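Of the protein chains in this complex, all but one are displayed in their positions.
== chain A ==
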Amino acid sequence: SSWHKGYSLNTPRARAAPPTGDSVLFEDTSSAAPAMNSQGYYTPGYNMGEPSNDMQGGGGVNNLFTDPMANAAMMYGSSLANQGKDMVNKEISRFMSVNKLKYFFAVDTRYVLKKLMILMFPYTHRDWEVRYHRDTPLTPRQDVNAPDLYIPTMAFITYILLAGMALGIQKRFSPEVLGLCASTALVWVIIEVLVMLLSLYLLTVHSDLSTFDLVAYSGYKYVGMIFTVLCGLLFGSDGYFVALAWSSCALMFFIIRSLKMKILPSLSSDSMGMGSSAKPQLRLYITVASALFQPIIIYWLTSHLVR
């Protein structure tokens, strides 16, 4: 019948099982179920494919609301989901304050573009100070030097997708390898943040670098990695090494200039006249070591993608 033809044209991708065509033959529950499946997403296709049988489609949709059991199940499910959501919110807010996290995601397009340009070409940027407003740092929307977590998160996800694509080009792709690549990169970020926290604690550097700041600065290397992998895929091995050198230098410059403001003591203050002279040296070593770590890890995580 024409109803069947229209149905098969429009729902090859539908998640609803084929038996919807035979809903007249099934019991009430199964005619309610396919209506629920196709309700949110595929309803337009579902309706378009059955012009001559809107009684059936209408009957299927009406069954959802008149069937008391499905109704009750849906309401119970939504109240359960709300309870779960409240509980999760309460537990998460015990570990990290969501407000602090919101600060890192308050970005806009202008900030993202400027920051990406600074990450790739930091040599012309003049003023590296993070501006404050009555003791609270300005949001990334107002200050281009403020660290954010939007760029690192997006860059991380893009890197994973790019890695999958590069592995696919080399015909070495499989979902497990992709998961392995993602968790390896994540573990390196965690290790780097922990080492930085440990060294900052040992040297009693009283800076206002929070954990999220360190995660942000550590995540900026993914932008360099994406650029390097892209050049490696497009231009071969030569392009890979040129892009690696370029993004390494840019990233090292960026990290040193950004962290210098926060870690190293300001040279103009004469507070610690007799302070141990080893301190500024050690702080400088930490900054330089963290900067030198970036090209190493970029090479380590991307060389296998560009043979």
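To be clear about the criterion, contacts are C-beta pairs under 8 Å (C-beta built on N, C-alpha and C of every residue); 3 or more make two chains touch, one makes a residue touch a chain; residues count from 1.
In the analysis below, contacts and distances are computed from a predicted model.
For the chain that is left out, the UniProt protein name among "Immediate early response 3-interacting protein 1", "Large ribosomal subunit protein uL11m", "Mediator 18" or "Organic solute carrier partner 1" is "Immediate early response 3-interacting protein 1".
The missing chain, though absent from the display, is touched by one residue of A:A146, A:C181, A:A250 or A:I263; that residue is A:C181.
Here one chain is not drawn; of A:A81, A:V98, A:I190 or A:M261, the residue touching it is A:I190.
Looking at chain A, the residues touching the absent chain are 172, 177, 180-181, 183-184, 186-188, 190-191, 201-204, 272, 275-276, 279, 282, 300, 304.
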